[in-house]
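The complex appears here minus one protein chain, its other protein chains still in place.
Now for subunit A:
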Amino acid sequence: MLFTKRNLGLYTAKAALAGVVARPATAAVLAAPTQKPILTISGKINVRNKGETAQFDRAMLESLGMTSFETTTPWYQGTARFDGVRMDRLMETVGAFGERVLAYALNDYSTELPISDFRKYNVLLALKRDGAYMPVRDKGPLFIIYPFDSDPELKHQRFYSRSAWQLARLTVS
């Protein structure tokens, strides 16, 4: 546990360094989506691929590295396994330098999340539930999920409302 935290500490230092020094270099790294983009990030970011935004198709997201966890949720019976990209990894990828993220759903529902949540709670941008891609009809294609079972604090309406389904856009502020 201590070891993990120290690693995370190192990781934070690297991220901060990247944010200050390597901003122009990483700008060129993010390729343009080849398929239909499913996520658009705007606002305080350094890495863009379309105008003022950074757009991602599913393959691009998956290429960021998939992680998973199992947890119970208020929306499904029993435990569900979620696969996706870590939200902090995503923020790092786009060189986010704000403190908050405004998440917009397809139905224009919006909710605000502090960026500090992502590392603190290991927040996941889920693409799959129980091994299958989530369709729009079932809260897909993207679902911000907190690992509710990992911390009793998370089993609270505040975090339930931060967990945006049918996620379409993120604005860093």
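Here is the rule we use: a contact is a pair of C-beta atoms (placed from the backbone, for glycine too) under 8 Å apart; a residue touches a chain by one contact, two chains touch by 3 or more; residues count from 1.
The rule we apply is simple: contacts and distances are computed from a predicted model.
The complex includes a chain that is not drawn, and of the options "Amino acid ABC transporter permease", "Oligopeptide transport ATP-binding protein", "EAL domain-containing protein" or "TIGR00659 family protein" the UniProt name matching it is "EAL domain-containing protein". Of the options A:R58, A:R100 or A:K155, the residue whose C-beta touches the omitted chain is A:K155. Considering the full assembly, A:N107 is the residue among A:Q35, A:S63 or A:N107 that touches the omitted chain.
In the full complex, subunit A touches the omitted chain through residues 74-75, 77, 106-107, 109, 135-139, 155, 157, 160, 165-166.
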